[in-house]
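Here the structure comes first, spelled out in structure tokens, and everything after it is commentary.
Note that one protein chain is taken out, while the other chains of the complex remain in position.
In order of appearance the chains are A, B and C, and numbering begins at 1 in each one.
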Amino acid sequence: MKIAILGSGFIARFYADTLAGQRRKDTLHVVYSRTEANAEKFATDYQVPHFFTDMAQAVNHPEVDVVIIALANHLHLAAIEICAQAHKHVLCTKPLGRTGEEARLMMELVEKAGIMGGYLEDLCYTPKFLKSLESVKNNSIGRVLWAKSREAHPGPHSDWFWDKEKSGGGAIIDLGCHCIEIARNFIGKGIKPVEVMCWAATQVHPIAAEDHAIGLVKYANGAIGQFEVSWCFRGGMDLRDEVMGTEGTIWLNSFLRTGFEMFSTGKGTGYVAEKTESNSGWLFPVGDEVHELGYSHMFTDMFEAIEHHREPSETFYDGYVVNCLIDAAYKSAASGSWEPVDLPVWRGTEAEAHSISYHDYDEHHYLIKEEILPDGNISRILKDKTTGVVSKISIVTSEV
Amino acid sequence: MKIAILGSGFIARFYADTLAGQRRKDTLHVVYSRTEANAEKFATDYQVPHFFTDMAQAVNHPEVDVVIIALANHLHLAAIEICAQAHKHVLCTKPLGRTGEEARLMMELVEKAGIMGGYLEDLCYTPKFLKSLESVKNNSIGRVLWAKSREAHPGPHSDWFWDKEKSGGGAIIDLGCHCIEIARNFIGKGIKPVEVMCWAATQVHPIAAEDHAIGLVKYANGAIGQFEVSWCFRGGMDLRDEVMGTEGTIWLNSFLRTGFEMFSTGKGTGYVAEKTESNSGWLFPVGDEVHELGYSHMFTDMFEAIEHHREPSETFYDGYVVNCLIDAAYKSAASGSWEPVDLPVWRGTEAEAHSISYHDYDEHHYLIKEEILPDGNISRILKDKTTGVVSKISIVTSEV
Amino acid sequence: MKIAILGSGFIARFYADTLAGQRRKDTLHVVYSRTEANAEKFATDYQVPHFFTDMAQAVNHPEVDVVIIALANHLHLAAIEICAQAHKHVLCTKPLGRTGEEARLMMELVEKAGIMGGYLEDLCYTPKFLKSLESVKNNSIGRVLWAKSREAHPGPHSDWFWDKEKSGGGAIIDLGCHCIEIARNFIGKGIKPVEVMCWAATQVHPIAAEDHAIGLVKYANGAIGQFEVSWCFRGGMDLRDEVMGTEGTIWLNSFLRTGFEMFSTGKGTGYVAEKTESNSGWLFPVGDEVHELGYSHMFTDMFEAIEHHREPSETFYDGYVVNCLIDAAYKSAASGSWEPVDLPVWRGTEAEAHSISYHDYDEHHYLIKEEILPDGNISRILKDKTTGVVSKISIVTSEV
Partner (left out) sequence: MKIAILGSGFIARFYADTLAGQRRKDTLHVVYSRTEANAEKFATDYQVPHFFTDMAQAVNHPEVDVVIIALANHLHLAAIEICAQAHKHVLCTKPLGRTGEEARLMMELVEKAGIMGGYLEDLCYTPKFLKSLESVKNNSIGRVLWAKSREAHPGPHSDWFWDKEKSGGGAIIDLGCHCIEIARNFIGKGIKPVEVMCWAATQVHPIAAEDHAIGLVKYANGAIGQFEVSWCFRGGMDLRDEVMGTEGTIWLNSFLRTGFEMFSTGKGTGYVAEKTESNSGWLFPVGDEVHELGYSHMFTDMFEAIEHHREPSETFYDGYVVNCLIDAAYKSAASGSWEPVDLPVWRGTEAEAHSISYHDYDEHHYLIKEEILPDGNISRILKDKTTGVVSKISIVTSEV
């Protein structure tokens, strides 16, 4: 597959590193950058045959099969319009839009044009995420009660991300988009998110947007998604997910604690590892960053989806849902109350309360809890179904 | 010091185990239980010279110096009244009351009686907590932005805790009291908590109270305390704290990941470890539970406070503040909005917004962020102080 | 690149899974298996166009560029003879031979034929290993003093591995080959290994070969390589490396603790994760096994080496050195003494003792150690260069 990439900055280079590695068969064929020098340098660095400073020219290059948008948030819509006109499949970096409305327009553009709109939500493609999602779908942890995703680091690389007009917000739009979609996957994409509660503040940086936020998303089945995002974190990049189910638990750590630990006095002469805040002391590098962050599996899914005329796991529709949830988060951060999620297009099941089934202990009692105590005896807490009275029975186990 | 303990259940035994261990000089002298058999068994097990089924008799025993209340929540107030009348120092298990109002009455009782009211908030005495709190006070992580505490397990041992009337609530009153006070310590006890936002639900159990809740406490200086509590967690007891500061981070894991890991096929004949949900597979015991959970240092502080006529680290006043915060949490869970904290008695500083000081880059710019990129170059994001325009400068470092 | 794979068993499928994933451009074109049904099934499962039960036919297929040997150890030499005659590049699974002598013959065959002999030592290609090796080469941890590699699990999958005649030994030949080469890479491939000390025993299984062994390899510069291998380990696959340098430390955990943790009560209906010993309790899956175990980067290096007419990182020469070290290990296990390493072909530097440079404290003293004590004071241990007398000086730091 021959690819045009729009943009030549930090994220474009991350994408290019992924595509250039491990002898992949899909190749970057065209690169666009507003600045000719940047386009040329990128083309040289990654051996891209063609470079342009005109976006439409890049997209319409006759050999291009698919377009990757690696531009600042405020430029996504215009780029997608060009792709739609050119009838070229398009993969757009996250977040899809700055608002749910903007994202909805993008979704409609690709759907009307009959092209594939792939949403480049890499953190929903990390190997750990994919395997744990499969476990959840296989019912290994029972009914999902809560899914938390946390992304925190000392702030983004690109200047435009610190400018609210261009990015659409702060840590929520930058990092929350990942966390919201991770939790939504674990809880179930067909389950309707109904309300959002969010706290946001600018605690450290001289910027207009929030640099720290915490939010809750309430789903129609009673499950809760939680996001914790910050540009104020010290110590590297904190990337963790947690899921609680009625029959199990999942804990993922994708960056700072992955089984790779180094200590350096700093007296050696060498460079140790990227993305750390220092070159001495205990350091926690990641083995193969593009792989651990999901880029490898993401592009594999996207290109195979195009070839097999199926939808990828993450589509423009998903990006649109995420943007609508972010809109509700910003509303809640301003109002101080739970805010309903406005989803003008919704393709999942309609809202319905979940029905909990309790554990019967016997005809007259529910089992609230059973526990093995330190002395080996068993304690059972029961509830009378009629009176509601809570009682406890202890079962003494004889020891060998 | 000679101690009377009121109660002979789960928590009373935990306290007694602590006091009996490591050749401590303070001794249990009197035990009270409503049920004579329980009182006698406890006295036998822990070699306590005297046992009573009358609370006042126990408290007023002439040799008793100090009383430990290890009773269900709804019995604390009556017990404290007896101690106040008897002019005996009193240490009360957590939570202090079922409401802020109840806790305020208890605080006033001990203060009027001139006795010490120690609040047995063990998790504010774990060795890890004490050392990290000292680091925070020494300014090792800068200004505290966020302090999160999480306690989750499959539900409490005692039946009365599942009964809302006796306990005063569910997971919030049982576990949230710990988490709220942990965060409050890290942020600073003199900083006024102003508002609380809380989500609470009964997701799994056939009970009236919440079995899962998440809450945020906003402090006058802009810092945020967060609590995550659940009786639905699977996998053991999840006890973790996290603190973000402008210059550092703290992560504490007090139970499931403490450097003690075992695998057992279950084919051996023996018992492996308490508090696990099974006896096979990977297990994560805790070395010395009463020590790791803070009981040792807690009682040391309490008895030394009495001897030296000083306040312990955790007083009835602290218990009262925690109860007021819990009241606000329940209000918020019902209203769906941030709720103000009602603190009729407040002894810290008055609310004031924190003033952030930005990093000057030069006369005309603030430094938003500095980062070392993977290629070794340095990227700096600046903000023009006058225009607000965000810009980026890259500094190419020559490599050896 | 078009590939013929010899063998259709466990390791052949692992290789095929790697090559089939992530849209790699090199493809399996031919498969050979002694048993037609197996060859056909493999061809079907992995969409391999051609299958054979005659090894020479498979290798000599005109479209085949490179041959992968995924056969039992006793079949490697014959397969390599066929590749050498056919002048087809050959990649051979680990260990290269059953003995140093057998490996030397293989090395000579490919070198005389002018084909590339790639040694498929996957654990020297894991992302964590590659990045830490780069750090070591960049001098981040100073002079390497010790490199330990440990591989332990409950025993191999294939029956022939339990048969000493076919495999050439037990846990040492199966797992020690990895560990020895990992340590050799960290210490430096050009540094001559001079002596080996090894303990080996059959502790659990009804087999002739060792199921547990520990060995030390002494290098000419004074560094020590250590291997710990076992087929008796319970709890999954233990895959850890540790390196001590004068200025730093590396700890790698490639399997059981990689930031992926699950708990399952086992009451859900689903399958949780491979390579665990159970489906309930705490489980530690690996995200993308073929990637984490180094297969992706290994094949990338091999094919690029062929295309660019350069040597891969792991060659038949490396496999031969490893086999010679294993020979010495078996000798030592039998003799109970350090045994010299017999390396009839050696292409590194000749043995020489390392020269240690001590830290001068002043003209008359070496600095043995400097330490900051708990009270903040500094303690320095010195040695008189002339008299050898050890002394201590304490420097009291004034505290703020």
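Here is the rule we go by: contacts are C-beta pairs under 8 Å (C-beta built on N, C-alpha and C of every residue); 3 or more make two chains touch, one makes a residue touch a chain.
Not measured: the values here are computed from a predicted model.
The chain not shown here is touched by just one of C:G169, C:G235, C:G259 or C:G294, and that residue is C:G235.
Only one of the listed residues, B:A56, B:L77, B:L105 or B:L130, touches the absent chain: B:L130. For the options B:Q85, B:T265, B:S335 or B:S394, the residue in contact with the chain missing from this view is B:T265.
One chain of the complex is left out; on chain C, the residues touching it are 141, 145-146, 152, 154-160, 162-163, 197, 199, 201, 203-208, 212, 214, 216, 218, 222, 224, 226, 230, 232-235, 238, 244-249, 269, 271, 274-275, 336-338, 356, 358, 366, 368-369, 371-374, 376, 379, 381, 383, 388, 390-392, 400. Interface residues of chain A facing the missing partner chain: 234-236, 263-265, 277-278, 280-284. Where chain B meets the missing chain, the touching residues are 21-26, 126-128, 130-132, 135, 137-142, 245, 247-254, 257-273, 279, 285-288, 291-292, 296-297, 299-300, 303-304.
What we mean here is this: only the chains that are shown with their structure count from here on.
If you draw each protein chain as a dot and join the dots that touch, every dot ends up joined to every other dot.
The two sequence copies chain A and chain C touch through a face in which the numbers common to both exceed half of the numbers used overall.
The chain with its Cα centroid farthest from the Cα centroid of chain C is B.
Here the spacing of chain A and chain B, counted between their Cα centres, is 32 Å.
Rounded to whole angstrom units, the spacing between the C-alpha centres of chain B and chain C is 47. Per-chain Cα centroids separate chain A from chain C by 35 Å. For chain B, the set of residues that touch two or more other chains comprises 234-235.
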